[in-house]
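Of the protein chains in this complex, one is absent; all others appear in place.
Right after this comes chain A.
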């Protein structure tokens, strides 16, 4: 399966599945046809991707219950041998959705990413919440996809983890087939189109893809412990330029920012509702308004790496301070032409105590200064 061509995939998939006539696969097969029909009906000129998740559509919440009724009618007319037209079981509503969020943002997290002269910086908190309690204080929300691409995740943890893995697989396949890495914009478009069939369902993925496109040096050192992606040296950045131009001829490239559209750092926000935005600064999640307040003030192109890291940490820290759904630690990733590097995870509790100390000191210092200036003036 891994070696099949994208374009012929739909046909080959049908053939593959018809050969497996076991009862277990029957319902899955019908779901396959359903999802591919759904994809077909809406996207005649878009790629058809094999979405493994479609096999698990019967485990999604109630909305799919409605669709299975329509589909079972279609099924019974097509295949008389298909046994039961109803799905084996359907799980109840995901419990995390029962508590309404306090304001429109429903992604309980703070993630941010921005571009500056030293590359791309991505940061996120580490709290996973569920129905108002902290399910995991040490989750990882910034996931590396390949050596030069990192994605921040927000939304449903399981959905994000799954779709990141799917994206990593598709990017690797692209690289093997075409001999060069897909650009960040291309990866974002791929992810966006893969998520499109699930629009209107409970799937919730809001990711920012932070990557470095274009020229790579093969001697890039990688500080990560996960599986390394081997890739041949990327030759023609002009090809990537062509692809970018064809993909978006109208000017998302004519941005106010001064980025060359072909190579260099790149940042794209992708959301499961279909939004896909290329930009220089994004923050996603329930804590994003607080993070934006810091970022909008401090971030500019000329930041040094250390200053940028401290701004990112500060932004996450402020967001976790005020937002109930963000907290615990902060992860910071930095992507350059040599790949991504990761800072050690830091507990923001320490930061909070340090700041309290600093405020005490400053308070004392300021009082003394005020008294001094007053005496000077008068």
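Everything below uses one rule, namely that a residue touches a chain if its C-beta (ideal position, glycine included) is under 8 Å from a C-beta of that chain, and two chains touch if they have at least 3 such contacts; residues count from 1.
The working rule: contacts and distances are computed from a predicted model.
> So one subunit is absent here. Using its UniProt record, which name fits best from "GPI transamidase component PIG-T isoform X1", "Pescadillo homolog", "Large ribosomal subunit protein eL14 domain-containing protein" or "Proteasome subunit beta"?
"Proteasome subunit beta"
> Which of A:158, A:277 or A:372 sits in contact with the chain that's absent?
A:277
> Contact with the hidden chain only, please: which chain A residues?
38, 41-43, 45-46, 104-105, 192, 196, 199-200, 249-252, 254-256, 269, 271, 273-277, 279, 282, 288-289, 292
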